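Just passing along the structure, written as structure tokens.
A single protein chain has been omitted from the complex, and every remaining protein chain is retained in its original position.
On to chain A.
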Amino acid sequence: MKLTLRVWRQKNAGADGAMSTYEVDGISPDMSFLEMLDTLNEELTLEGEDPVAFDHDCREGICGACSLVINGDAHGPERTTTCQLHMRSFKDGDTIDVEPWRAAAFPVVKDLVVDRTAFDRIIQAGGYVSVPTGSAPEAHATPVPKPDADLAFEHAECIGCGACVAACPNGAAMLFTSAKINHLNVLPQGAPERETRVLDMVAQMDDEGFGGCTLAGECATVCPKGIPLTSITGMNKEWLRATAKGAGR
């Protein structure tokens, strides 16, 4: 396959960025999208040009590092991570736009790499169970109904890639935040901190400059792990419940 790529190039956080156009040839449909970019970068390197910077690591769809907006869609046309997108999803002769996540709370570091540390700070605000090592009771002391365990798992699958934010017209982080809150709040182990968790995490999310939610639903549409939009409903319920109880900081 022969393709035209229009790629966002930006030297660093302070510099202005622009789209640059590159041609790549000999692309196999079995390549992953990132392997296609590897091919481009090998050529750029040999030509003495700066290769395109992009985040990636596990390349099996679980670490959440890869983060490209492809033809306007977070992670591209398939509902998966960029690393699991294959070139068979494109046609010979296609022109493909490649951009970084676009969100106020995710500043660009270089080219297609963005700063997602705001996500870490949301987790630090309460996305955990306070159980120091060694203090845990026997694992079978508290049975967890299977439907609850499965529901927790469904939310715990979030890989923290940030596609939800990139896809949201408001740059909101509701789906990410709600996934962690639902994961922990549905479990008996998460119950003691149920109220403070939701209030603190939501407050941190707001502090980070993520936008508000208008239930556009784009987040759940692009989520490579299929975190459902109802996750946000669940978080809102938890937040109202905690607020009504007068908990929080």
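Assume a contact is a pair of C-beta atoms (placed from the backbone, for glycine too) under 8 Å apart; a residue touches a chain by one contact, two chains touch by 3 or more; residues count from 1.
Convention: contacts and distances are computed from a predicted model.
The unshown chain of the complex is recorded in UniProt as "Fumarate reductase/succinate dehydrogenase flavoprotein subunit", chosen from "Fumarate reductase/succinate dehydrogenase flavoprotein subunit", "3-oxoacyl-ACP synthase", "ABC transporter permease" or "DnaJ domain-containing protein".
In the complete complex, the residue from A:Val7, A:Ala74, A:Ile96 or A:Ala125 that touches the missing chain is A:Ala125.
Across the entire complex, the residue among A:Thr4, A:Ser20, A:Thr95 or A:Thr117 in touch with the chain not shown is A:Thr117.
The chain not shown here touches chain A at positions 11-12, 28, 30-32, 34-35, 38-39, 42, 44-46, 48-51, 53, 55-65, 78, 80, 84, 86, 88, 109-110, 113, 115-117, 119-120, 123-125, 127-140, 142-146, 149-150, 152-153, 156-157, 159-160, 183-184, 187, 189-190.
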